[in-house]
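Removed: one protein chain of the complex. Kept in place: all other protein chains.
Chain naming follows the written order as A and B, and within any one chain the residues start at number 1.
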Amino acid sequence: MKQLLSFVRKEFYHILRDKTTILILLLMPIIQIILFGFALTTEVKDTRVAVLIPQSDEITTKLVERIHASSYFDVVNTIQSSYEIQKTFRDSQAKLVLVFENDFAAKLKHDGIAHIQLIADATDPNAATSFTFYVSNIISSYQQDMIGTMKNPYQITPEVKMLYNPQMIGAFNFVPGVLGMILILICAMMTSIAIVREKEKGTMEILLVSPMRPIYTILAKITPYFVLSCINFLTIIILSVFVLKVPIAGSFFTLVIISMLYIFVALALGLLISTLTESQVAAMLISGMALMIPVMLLSGMIFPIENMPLPLQIFSNVIPARWYISAVKLVMIQGLGFSAIIKEMLVLSFMAITLIAISLKKFKVRLE
Amino acid sequence: MVKCIDLHKSYGQTIALQGVSFEVNAGEIFGIIGPDGAGKTTLFRILTTLILANQGSATVNGFDVVKEYREIRKCVGYMPGRFSLYQDLTVEENLEFFATVFNTTVEENYELIKDIYQQIEPFKKRRAGKLSGGMKQKLALSCALIHKPTVLFLDEPTTGVDPVSRKEFWGMLKKLKAQGITILVSTPYMDEASLCDRIALIQKGKFLSIDTPQNIVNQYKNQLWAVRSMNMSKLLNDLRSNKSFENCFAFGDSHHVSIENKKLEIKTLEEYLLKCGHTDIEITEIQPTIEDCFMEISKDTTL
Partner (left out) sequence: MENVITATNLTKQFGHFTAVDQISFEVERGEIFGFLGANGAGKTTAMRMLCGLSKPTSGIGTVAGFDIHTQTEKVKKNIGYMSQKFSLYDDLKVWENIELFGGIYGMNDQDIKIKTDKLMYELNFEKERNMLVASLPLGFKQKLAFSVAIFHQPQVVFLDEPTGGVDPVTRRMFWEMIYKAAENGITVFVTTHYMDEAEYCNRVSIMVDGRIEALDSPKNLKANYSAKNMDEVFQKLARKSQRIE
């Protein structure tokens, strides 16, 4: 026991004395949260709109005012002819052009129908979908108000409701993703580097030629990063709740449990990687390539898994982050309890046990 | 104390050890002398149970290196090349850490390392990475001794270290021997061979000779002369052109000439050199050094 404590203390010395790395490790989650939370947003705000109204009338004017008044849009220009539409897009003056039919108000009153064409810059298809949706909403709601003053017996009114994240705040989607990525990075990559560093520096030789059992080496290497991960976990949660205003709808305790489980999986992964490489650089590259990229692309953090082709969907089941992120979303955003995340917990437990078993088996008692 | 029988080891195509057998008695300082790549580190790694031999067997302190490796790891001290220390821990922290790794404390065996450690004690709060070669050496030795091992394995502890520190180091080893510790030490420096009780000359994975330094010197067949003149560079060429010599090599301030045919006389050589135009000629018959012996024995295997 004394051996283990002494070893753990040594590991903490290493980490704390490497000021650069520890700064990165503690700041990384904060920076990521801030970036994803504020700077990188897929929300629609102040989208520039241009309108083409052949003849202004009270309806077109009111409609345009409403659109302009909304925080999502900014009507920047009124163009006179369809000729200028191309120019508007080419010069990036606006991302959306509304083209009103001739005699809009008159047609609406007499024929009961009038057309508005929405031409959107779909360079970013996701954004385009969003703002055309928004603008349609505004138009529909205006239509609703108008109906109150007109005779129209049949009305089918679609009612859209956004569950869990009614304001469609992007952060709700990103916080679980950031959690998943940071935790696996710290645990897997840093743990594997720490173990391989002993091999590289030659001190592993001395540790082996000693009465100390190799299991202590493993435990001692894992402990500091476990502690660091817990600190980062709390940092992210605190920032999310108080700065980004993403509430924890479900039980905090459940969240902690599933996070601990995920951390174990990540630590076991780090352990496995360390048995595969001899140099720190290789450990770092494998962790980076094999972990970061799949996590970012295939875990559901950014791109929805349901939209991926079947083979990739199946592959994403192998990525621990996928299960963790899904569990966090269920608990944090949807407010569900243990029973809802049983599947995720079982999968992660299975992964943890398997990885630990393989790593322990592969951990070499000798140098080769 | 240490026994090897016919050890073989290859790494893929490279043969590191080709049938090494020897014994080390308790309380001996046993030197393994040979250049880089001769197989010294491989041998040490097998004996300290870090790697497995392809063939052959070995025991340390009565324990088999393969089956009873755990026992061996409790009672040996090991100092690998490169003085494996934790660069970002202080001298003190390194020592304390290794003490706990060996289930002991710094105080328990302090007497053993006192002489060595006192030299670096003023720097005990300094990070190991900031010590010079000589200091690192002393710290690494202290860490290897902290649990009072029965056998000490030192793999090239003096490589890259200046002559003064080297001399001091060997002084420390002699004191350790007096405490009853068996020491196996490898080195490429031939002059250190004479400081060992017995030595083994190793080249290309084979032991060329195992004996006391004095016996090896006695076994040197040829006569050996040390030759000097005003122009050493020219001297070497002239000596080599004269075919009556076995070998001629530069040895610091003189050239060593090895003569198989004992009938050759110093006077003859002197005359020859005078004819070549040398002045200030000095020729003395000398006892061979271990280096002379090594070069003689390894002649057949090198070229």
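Just a few scattered comments:
Just so we're on the same page, contacts are C-beta pairs under 8 Å (C-beta built on N, C-alpha and C of every residue); 3 or more make two chains touch, one makes a residue touch a chain.
All values derive from a computational prediction rather than experimental measurement.
When the full complex is examined, the chain removed from view is found to touch B. Within the complete assembly, B:Val161 is the residue of B:Cys4, B:Ile72, B:Leu89 or B:Val161 that touches the hidden chain.
In the complete complex, the hidden chain is touched by one of B:Gln87, B:Asn103 or B:Gln119, namely B:Gln119. Mapped onto chain B, the footprint of the missing chain covers residues 34-38, 119, 123, 131-135, 156, 159-167, 188-190, 203, 232-233, 236, 249-253, 291, 294-295, 298-299, 302-303.
Keep in mind that, in the parts below, only the chains that are shown with their structure count from here on.
Residues 45, 48-52, 69-70, 73-74, 76, 78, 80-82, 84-89, 93, 96-98, 100-103, 143-144 of chain B are the ones that touch chain A when the two sit in their complex. Against chain B, in their complex, chain A makes its touches with residues 2-3, 6-7, 10, 13-14, 17-18, 201-203, 205-212, 365-368.
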